[in-house]
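Read the structure below first, then the notes.
Every protein chain but one is kept in place in this view of the complex.
Going in written order, the chains are labelled A, B and C, and every chain counts its residues from 1.
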Amino acid sequence: MSSRRLLLTRSAAVIGSASVGLLLPEIVRAQGAKVRVGFMLPYTGTFAQLGAAIENGFRMAVNEQGGKLGGREIEYFKVDDESDPPKGIENANKLVLRDKVDVLVGTVHSGVQMGIQKVARDTGVLSLIPNAGVHAATRSLCAPNVFRASFANSQPTRALGKVMVDRGHKKAVWITWKYAAGDEAFEGFKEGYTAAGGTIVKELGLPFPQVEFQALLTEIAALRPDAVACMFAGGGAAKFIRDYAAAGLKGRIPLYGSGFLTEGVLDAAGPAADGIITTLHYSDSLDTPRNKKFRLEYAKAFRSQPDVYAVQGYDTGLLLVQGANAVKGDLSNKAALYKSMRGAVIDSPRGKWTMSASHNPIQDIYVRQVENKENKVIGVAAKALADSGAGCKMT
Amino acid sequence: MSAQQSNLEVLPTSIKLVLGMGLVALLAFPFVGTPFYTEMVTRMMIMAIFAMSLDLLQGVTGLVSLGHAAYFGLAGYALAFLTPQGEAVSLWWTLPVAVLASGLAALIIGFFVVRTHGIYFIMVTMAFAQMVYYVFFDNRALGGSDGLYVNFKPSAAIFGWVPFDLDSKRTLYYFTLGALLLTYLFLRRLLFSPFGRTLSGIRVNEHRMRAMGYGVFGYKLAAFTVAGALAGLAGYLWGTQTGYINPELMGFHMSAHAIMMVILGGMGNFAGAIVGAFAFEYLLHVFKDLPQVGSINLGKHWQLWMGLFIVLLVTFAPRGILGLFEKFMKRKGTDHE
Amino acid sequence: MDFPQFLIQLLNSVQYGLLLFMLAAGLTLIFGIMGVVNLAHGSFYMLGAYLAWSLSAAFGSLTLAILVGAVLAVAFGLALEWLLFRHFYKRSHLDQVLLTFGLIYIFEELRSIIWGDDVHGVTIPALLSASIPLTENLSYPVYRLFMSGVCIALAIGLYLLISKTRLGMKIRAGAFNRDMAESLGVNIKLIHATVFALGVGLAAVAGMIAAPIASVYPNMGSQVLIMCFVVVVIGGIGSVRGALIAALLVGLVDTFGKVLLPSMAGMLVYMLMAAVLLWKPEGLFKQ
Partner (left out) sequence: MNEVPRTAGPPQGSNAPVIGVRGSEPPQARAATSVGAALLSAKGLTKRFGGLAAVDNVSVDLYRNHIHAVIGPNGAGKSTLANLLSGDLPPSSGSVALGKTDITGWTPEKISRQGLGRSYQKTNIFLPFSVWDNVHLAAQSRAPKAHKWLTNASDFIATRDRTERAIELSGLQNRVKSVAGTISHGEQRQLEIAMTLATEPQVILLDEPLAGMGALETERMVTLLQAIKQDHAILLVEHDMDAVFALADKLTVMVNGQVIASGTPVEIRADSGVQAAYLGEEH
């Protein structure tokens, strides 16, 4: 089916390029020489910061190659995806059909990613995911032309369970927003935690993106679990951390979480965050030469400190670079291109990682503990952790 | 009050002419436009149908619904649920079912909201849309926050015979254009039917309508239901084109955009809604593609431009594009005398 | 849940309800007295939060920040009223919806240009940062109680302002019948400007008071806005008392909904609204 649709769009593209929509503000660009890379990232709204970091990271990786991909110049195209799922298809098509990009890099928001995934499957364009962890992208809806350089939603939390049990917390309450990312994070936590011998006393949730936690905190206090595991991000995360401390639970019932709980919000959360233990595939304070070098250069290049999103963007760049070099910049040679990307070993600031059969990173997950506004790495929760890729059939 | 403004219900010849030319352009477009723009215009036409459905409430009956997107989304979901994983489903029964589903939802919700007036109506419609939104957003079984795929476009096959194939962008384009024209003609007829006259009577002076014996509740409810069903038609087409349905389709922004389209074009005559939908989508497109000027990327701040545009529009041209156009033609007319 | 549990949840509901009231009060005033639909109300809340953050950073004192911020917000409100809103009182609700929707866009973008898109926190003043233990492992933050206190004071203040002062009398007269009020020598223009600025001020102050526990982030207004709508609709447009009752009701339903019916927590509040409207199509306390 998708191949048939592919053929259709191709033929349509031929008709299209033969004629030019002069009535419309399309800048007709010369085909050929340059590799056309399209960023579909949030440049406005809640995730704007993440979009910027990802783009910076990506550009950095490419600039390390002298700004070339397999020897070819690059032309960048940008679309603000607004983190608005209904516009996902439209925006992706802007890059694929109008700008005729060879590579689509995006995005952050899972719902929008579903839109990109649709376009990627229908048009066969090479799609690189720098953040969104929605499972379907590398499971039931996986595709040979879709690669993820970040994580699957359940990956960080899958490693969390064992950490908690090892620290003697066998009865836990789980709390998150009731939305896809939350559910998928829970899946990982549940399997990891129960496998390690822990029991989940209760699963709490509140509507996304509500931030009135008090009722649930009260319930947690009443349930008296050994520990609490959670998955929040952004402004909500900052508020949850503060409320958790303010409710006097901090210090009585240890708080664990997916690493995103403490990414980019530590300034906002303040001392309330101290001691929180999270699991993630990266930490700013990761003490390796590779990471130090990366952080130094990034800071020099963009006059700001990189975060996990910058790293993911950077790795997305590295992944593409490897592929492009393997085919000498001829991205139309898809078979070879995909083959090399599947086999890629990415020497990332987060540590070396490889690509799973379903095109999701097989990577180490670190245990981090917040210590005066920093995620200190206190160990490795899981080595070379892979996502199951359940239901993925590459066509 | 906008209710007091005449709505150009009867379109001046000049506008009819422009619309005619527009239709010709639409008919010819797929042969000159690139696939991307063919898709874009298809989407514009879908939004135009959506906007017209709202105009029946907003422009004709004087009911400002801030939750109209709910019915748009519902039909999309209906299509997603009716389409099996492995194969295409028949257009001929799913389309009516989806439209009826939206209509039914509008009937039920309408029963609550139509009893309210003015600001209440605005806010209550919005709140109900939120309710519907959460039903889908919160339930994994209904797709949750990630939404649902429509894996195959509906098939038009009748007993093996395939009159047309919606998988082709161009076919879908003309199919949508057909739907647009039919909806427009239907609503124009409706506007001048006894039903339509009654609705506009309710907009202008509900109290007098009651004093003359009209049961306004029933009429409003009927209008709300029809509008919901037509929004459903648009939603079904959306689902067919994009193949991806998400709760945000029923969100507050979607509803507000529809309102803007109707105002932008000019209310109460449906032609305005079409013009408005095209203009609005096109403006968004333009604002986002604004070039880098010096160190500032104008395109990045598209929200600012959009916001300013809306504020200026509503401040200076509350009767929308057609209103301006008509005024302009009138002035020209008087100049000649 | 056992009885102390229940009491604590009750406290939570009331506390949340009072916060909602503080937000909705300004909205219902602007609705009721000028009949203006203001979708941008949430933006004023956000404005307040960001003001609290940037000013408290500048002055090193939240209290001072709130005082200055309130003044700025009111000034902003006056400017906005003079520049735009006063031209829209006689326009249809439709135009008002459109205007204020456009403003949301503008405010969001300006926010991102001025303050960026980061998440920020505002530190709670030292003397309010303590917590009162309720059970052996749950304690209640003093700041939340302080917020409730502020909200209650506000409620009383508004009540006195509207029903006891000359200004309040004029306001009511204006809302009841502008021509009559004008013939009584009330300067309607001035009254409207005042009320609008007051409404903006209330929303902003709510944002500032809430900033320390809510933290400050983009689009924080939009979520709040819809809740305010629900509160205003349930309470009855223009009725401050109604807003108070409705806010407490919503707080109750939301809090216990999360605990007892988590699967439908998102919808419960809207269902409450539907129920109320079936019973009273114009809210609990129609003016």
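Simple rule for what comes next: contacts are C-beta pairs under 8 Å (C-beta built on N, C-alpha and C of every residue); 3 or more make two chains touch, one makes a residue touch a chain.
Everything numeric here is computed off the predicted structure, so don't read it as measured data.
In the entire assembly, the chain absent from the figure touches the shown chains B. Note that of B:G86, B:P194 or B:P291, the residue touching the chain absent from this view is B:P194. Annotation for subunit B: contacts to the undisplayed chain at residues 4-7, 186, 189-190, 192-198, 201, 204-205, 207-216, 218-219, 222.
In this section, only the chains that are shown with their structure count from here on.
In this assembly, the C-alpha centroid of subunit A lies 36 Å from the C-alpha centroid of subunit C. A straight line joining the Cα centres of subunit B and subunit C is 32 Å long.
Residues of subunit C in contact with two or more other chains: 108-109, 265-266. In subunit B, the residues that reach two or more other chains under the touch definition are 134, 137-138, 303. Every residue of subunit C that touches subunit B in the complex is listed here, in rising order: 31, 35, 37, 39, 84, 87, 90-95, 97-99, 101-110, 113, 222, 226, 229-230, 232-233, 237, 263-267, 270-271, 273-274, 277-278, 281-283. Looking at the complex, you find that subunit B touches subunit A at residues 31-40, 43, 134, 137-138, 140, 144-147, 149, 151-152, 167-170, 242-244, 246-249, 251, 253-254, 285-286, 288-289, 299-300, 302-303.
For subunit B in complex with subunit C, the touching residues are 1-3, 58, 64, 66, 112-113, 115-116, 118-120, 122-124, 126-128, 130-131, 134-135, 137-138, 252, 256, 259-260, 263, 301, 303-304, 306-311, 313-315, 318.
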